[in-house]
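To start, the structure under review is shown below, and the notes come after it.
Excluded from the complex is one protein chain; the other protein chains are retained at their positions.
Then we have chain A:
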Amino acid sequence: MPRRTHARGRGQDRRPQRHKDVLHGRGGHRAHDFRCVHCRLDVPLDAPGTAHRNHCPHCLASLHVDRRTPGDRGSDCRGRMEALGVSARPDGEWMIIHQCRSCGELSANRIAGDDNALALVRLVLRPLTDTGIARRALLAM
């Protein structure tokens, strides 16, 4: 290790640090993102196709923060909500049905344009892939 011979005297004429325009800390360029509780993905809030993104586009998990109406932030549960199924509106738009893992509450949210298509299709096909009820229903028809 090199010996500092003039450690005291050099502090005064030191050049100040340069201004940094990239802010990684709180309030920086990712202040409005949320981090997915399931896969830890940093998700920006502006989503293509919807103004109310509430679930991770990668794993479709969400967080239980709303009480009755979406956006009221009235719930103190903060449990993880997992995608339970997909429902189609009369106009054909898909909604993800979420269920809270800690209190069992259900909620519905429109899908966004960048949601994982493979995860969505797996969710839709889940009732049809299990062998029992779907096969019996199709045979009974």
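Note that contacts are C-beta pairs under 8 Å (C-beta built on N, C-alpha and C of every residue); 3 or more make two chains touch, one makes a residue touch a chain; residues count from 1.
Basically, contacts and distances are computed from a predicted model.
Student: Using the UniProt record as the reference, specify the protein name of the hidden chain from among "Cytochrome bc1 complex Rieske iron-sulfur subunit", "RNHCP domain-containing protein", "Signal transduction protein" or "Beta-ketoacyl synthase-like protein".
Tutor: Checked against "Cytochrome bc1 complex Rieske iron-sulfur subunit", "RNHCP domain-containing protein", "Signal transduction protein" or "Beta-ketoacyl synthase-like protein": the hidden chain maps to "RNHCP domain-containing protein".
Student: Taking the entire complex into account, which one of A:22, A:51 or A:141 touches the absent chain?
Tutor: Selected residue, touching the omitted chain: A:141.
Student: For chain A, enumerate the residues touching the unshown chain of the complex.
Tutor: 67-68, 84-88, 92-95, 97, 99, 105-108, 111, 117-118, 121, 124, 126-128, 130, 132-134, 136-138, 140-141
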